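The other protein chains are all here in position, but one chain of the complex has been omitted.
Up next is chain A:
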Amino acid sequence: MSKKQQYVRASDIGRAAFCPHAMSLSKVGAKASDDAKARMQRGEEKHQEMGQKIDADRGREKVVIVILLCIALMLYIMFG
């Protein structure tokens, strides 16, 4: 067994838990159906959307900080 074959991917372990036969069929070269490929593509898009949501939340956080700093500066100018 080559060194590469000794290492196991977490995703393959998940697939073995899903169905050992299906995982082994994929490993020996069974082609995924077009329907499954389309589902995987949609899944990747959803993952990207999730990343964008997290970035948007982080962006909102920065805007809040800037607005609050502006308020603090205004208060300082008014009363300082």
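Throughout what follows, a contact is a pair of C-beta atoms (placed from the backbone, for glycine too) under 8 Å apart; a residue touches a chain by one contact, two chains touch by 3 or more; residues count from 1.
Going forward, contacts and distances are computed from a predicted model.
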item: Omitted chain (choose from "ABC transporter ATP-binding protein", "Inner-membrane translocator", "PadR family transcriptional regulator" or "Dna2/Cas4 domain-containing protein") - UniProt protein name; value: "Dna2/Cas4 domain-containing protein"
item: Interface with the undisplayed chain - residues on chain A; value: 1, 5-28, 30-33, 36-37, 39-40, 42-44, 46-47, 50-51, 53-54, 57-58, 60-61, 64-65, 68-69, 71-72, 75-76, 79-80
